[in-house]
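Of the protein chains in this complex, one is absent; all others appear in place.
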Amino acid sequence: MSVITQGRVLGFAVLIIVIGMILYYLQRAAGGKLSTLRRLPQIDVIDEIIARCVEMNRELWFLSGQGTMTYATQLPGILSTFGILAYVTQRCAEFGAVIHHPTMLPVAYNIQFEIMREAYELAGKPEEFDPLDTIIYMPAGASRPYVANESWRRKPAGAILTGFWYHFTIIHAEALQRAGAMTLGGTDTTHNIPFMVAANNYSMIGEEMYAMSAYLSKDPALTSSLAGQDVGKYIVIVLTILGMIAGAAGVDVLTWFV
Amino acid sequence: MTEGAKKSFAEKALDLDHRILASIVFCIIAAMILYPVSIPFPVSNYGQNFYDFVHSIPAGETIGFMLSDTPSTRPQLEPSTTLSLMILFEKDVKIIFWQDEFMGPPIFTDYIAITEDLLGRELEYGVEYVDLGYVAGEETGAAAFLKDMRTVVAGVDVDGTNLDDLPIMQGINSGGDFEYGFFNVACRCTEPMYVRQWQQPYGTKVGSINCAMDLPAITLYLATGQIKATANGLLGGAEMEYLTGHLGTAYGQTLAVSFGGLYFTILVILGNVFFFISRAGGRRE
Amino acid sequence: MTIPLYIVSILGVWMIAEYFLPFLNPLVPTTDMIRTYATILAAASWGLGTAILCLAHGRRIYRQTKDPFWGYSVMFLICFLAMLGAALTQGLKGTTYLWFYNYIIGPTGQALYSTTAFYVTTAGYRVFRFRNMDAAVLLIAGMFVMWSVLPLFTGPFPVLVVIAGWINNVIAVAAYRGFVMGVALGIIGLAVRVFLHKHREVLA
Partner (left out) sequence: MAVTLGMIVASWLCIALYTMLYGDNPVSRTAEHVYMGFLAAYEVVVNLNFFYTKGVLQIAKPGGAGYIIPVILGFMIYLRLNESTRWLYRYPMAIVIGSVFGVTVRTTVFSQILDQVKGNLPPIAPLVGVPPGQLVNNLIIIFGSLSAIVFFVFSRELTGPERYVHRFGRLILLAGFGATYGNTLSYRYELMAGTFLVNMFTPPEILPYTFGFAAALAIILIVVYKTGLASWE
C-alpha cells in the first residue's frame, strides 16, 4: 500500500507546496519582513473618487454586495470588502468626505460597523462617525428601492462597489451612474464581472479585489497568502510550458499526473 | 448639468424616461409570445453533443440525476430536462433522483408527470426511478451524499420507504456506482461543485443542464471532458425539441427572446451614438 | 472563542488528509458521520435567517413604524403563518401547500427575477458605453455571443454561430482557465488563513 493514494500524488505535492509557501511567508512576515505587493492602478482611482467627493462637497457611497458567510466560495469576496472598507473610510475621514454605507449583509453588519468606527478613530475624528447614517442595514428586498431612490436624491459624487454580487449589480451600478457618481466596481462572481466592467468607470476583476484588500490593509496574513498563492501560479506556468515542450517532443505527459 | 440650460437633442434623447423603454420591451415580448412566428436556425454543437451524450448511455444502465430546477428557470429548462428523461426512460435506463436545493422538490414531481405524458405510460416507482428527496448542505451535502447515500438520507426515500426494499437501489450507495450522471443546477452556478465532488473523485461521466448564463464558465470543463455535454438554457431546450421532434414551448420562446435581443442591440447603439454626439458637443461627463 | 476555531482547523485538515493518505482509512466512517452531521446542521441553520427576518418584522409592527410602513410587515407575517400552517397540517405533499407553491411562490419569484431584464434594457441605453478599450472589447464580444443564441440573428447569418463558437471555445476557455486556477488557489489560501485563525469573523 502506498503512502499517498494512487493518482493523487501530484495534487498532494502542489497542495503541500502552496500551503508550505504561505506558512513560510507568514513566518517571514512575523519576523518583520512583509511580502511586497504590486501597486494596483485602482488605488489611485480610490483617491481620485474621494478627491472628487471633497471637491464637489457630496457623499461617497460604499456598497458591499450580498452573499452568505457560511458558504466557502462566497466568503473570499465578502472578506475582501473589509480591508477596502477600512481604508476608504479612513481616507474619507482624513480628507473630510462624507461616506455612506448601506450594507445588505445581516451577519457582517456588526463587523462592518466596528471597522468603520475604528477607521474614524484612527483618522482622529471619532465624532464624525454617525452610527445612524454612516452605515445602515438594508435587507436584500429593501435595498433595491433604497439605492435607486436615495442615490437620486442625495446625488453621491463617487461610489465603490465591492464584494460578492448577484443580479443587483446592474440595478445599483446604473442607479449610481445616473446620479452622476464616478464608480469603481469589483466582484468575483463570474456572471456579474462583465456588468461591473461595462457599467462602471473603473473596475476590479476577481482576485484584483482580494489583492486590493491585502494591499490596503497591510495585513500580514493576507499579503503572505497572496505571495504563497503566486507560487502556485508559477508552478502552473512552469508545468504547462514544460508539458507543452515535452508533449511536442512526443512524450506522453499524462504519465506525469500520477 | 444646470437646470434651464438649453439641452441638445442628443442630451434630451439620453434623458428619455426609463418607463418608456421598459414599456416597449414589455410590449415586444408580449406580442411575440402571443403571435409567434417560426424561424429555422442552425443547431449548435453544444445541442448536438448533448443529444448524442443522452443517446450514448447504454440501455438498462442505472444513472444518477440531480434534478433541482427553480420556478424562474423552469420555462427554459423544462424542455431539455423532460425530453432527456423521455429518451432515457425509453431506453429503459433506471434513474436515481435527488435535489440539492429547497425549491426543487415540487418541480421534480411535475417533471415526472410531464415525462409520463411524453412517454404515454406510467413509470414504475422503485423499479424505473426513485426520488431520494432534498439533500441540504450545499458542497458538504453533495460530498457526503455522493460518498454514502444511505447514511445521509437515513436509509429511506422521500416517502419513507426503506431503500433496501426498492429493486433499483440494489448495489448502489455512492457516486462511484454511477457510470453516468446528470445535474440540472438551474441558475446557481454550482457546476464546478459537481465536477469537484462527483466527476473528480469517482470518474463519473456527467452532463449538465444549466441556464445560458453559465455556459462560458463551463466551456473549460467541456474542453477537458470533465463535463461531457451541456444543454444550454432556452436554446438547448429548443434544440432538444427540434432534434427529438417534439416542438413546444421553448421553440416559441426563442423568438420572443430574439426580439428582446434585437431591441437591446438597437438601444446600445443609439445610446452610444447620442452619448458621443453630446460629448462632441462640448459637455463632458 | 478559541475552541470553535480549533474545531474548524482540525476538521478541515483532517478531511483534506483523509483524501490523500490511505493509512487514515480506518477513520473514514467517523469522517462520513461528521459530514452527515454537518449536512443536518446546514439544514438547521436555514431557520436562523428566517427567525431574524420574522423578529425584524415583529419589531416593526410593535413600534408601528412609518417608513417602511408596518402594514407590510403584517402582510408578511400573515403569509408566513399561512404557509407554515399549510405545511404543518397537510405535510409536504398537501394540496394547499402545493397550491401556495405553484400559484404564489413560483410566479412571484419568477416575476421578481425577470425584472432584471427591464433594468438591463434601460442600462443598455444609458450606461453601457464604449468608454475605453476594455469596455469596447467586452461589449463587442458580448454582442456577438448574444446574437449567436438568438434564432432571429443566426437564421439569416449562420456565420454568427461560428464566430461565437470561437469566442466560447477558445477565448472564454483561455480566460476562464486562468481565472478559475486563480480562484482555486484563492480558496486554498483562504482555507489556510481560516485554519490558522486569521479570520475570526467567519464565526462572528
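A few comments on the model shown:
Here the chain labels run A, B and C in written order, and each chain numbers its own residues starting at 1.
The definition used in the following text is that a contact is a pair of C-beta atoms (placed from the backbone, for glycine too) under 8 Å apart; a residue touches a chain by one contact, two chains touch by 3 or more.
Given the structure is predicted, the values throughout are model-derived calculations rather than measurements.
Shown chains touched by the undisplayed chain in the intact complex: A, B, C. Only one residue in the set C:Phe23, C:Tyr37 or C:Tyr62 touches the chain that does not appear here, and it is C:Tyr37. Checked against the full complex, the candidates B:Val54, B:Ile95, B:Ala136 or B:Val185 give a single residue touching the omitted chain, namely B:Ala136.
Taking the whole complex into account, chain A touches the unshown chain at residues 8, 10-11, 14-15, 35-40, 70-73, 141, 145, 149, 152-153, 190-191, 193-195, 197-198, 205-208, 211, 214-215, 226-227, 230, 232-233, 236-237, 239-241, 243-244, 247-248, 250, 253-254, 257. Where chain B meets the omitted chain, the residues involved are 18-19, 22, 25-26, 29-30, 32-34, 72-76, 102, 105, 133-140, 143, 152-154, 156, 160, 187, 192, 195-197, 199-201, 211-217, 220, 223-226, 233-235, 249, 252-253, 256-257, 260-261, 264.
Listed by residue number, the positions of chain C touching the unshown chain are 1, 3-5, 7-16, 19-20, 33-48, 50-55, 68-69, 72-73, 75-84, 87, 92, 99-118, 120, 133-134, 137-150, 164, 166-185, 187-188, 190-191, 194-195, 202-203.
Note that only the chains that are shown with their structure count from here on.
Put simply, the chain farthest from chain A by mean CA position is B.
Between B-C and A-B, more contacting C-beta pairs join the chains of B-C. With centres set at the average Cα position, the gap from chain B to chain C is 15 Å. Chain B has its Cα centroid 30 Å from the Cα centroid of chain A. Of all residues in chain B, those that touch two or more other chains are 138, 216-217. Residue positions 72-73, 190 of chain A each touch two or more of the other chains. Chain contact summary for the complex, chain B toward chain C: residues 14, 16, 18, 21-22, 25-26, 39-42, 44-45, 70-72, 74, 102, 105-106, 135-138, 140-141, 143-145, 147-148, 151-152, 192, 212, 215-217, 219-220, 223, 232-235, 238, 254-255, 257-265, 267-268, 270-272, 275. Within the complex formed with chain A, the chain B residues making contact are 138-139, 189, 213-214, 216-217. By the touch rule above, chain A contacts chain C in their complex via residues 1-5, 8, 11-12, 15, 18-19, 22-23, 26, 69-70, 72-73, 75-76, 79, 82, 106-108, 110-111, 139, 142, 167, 170-171, 173-174, 177-178, 188, 190, 194-195, 197-199, 201, 203, 206-207, 210, 221-222, 225-226, 228-229, 232-233, 236.
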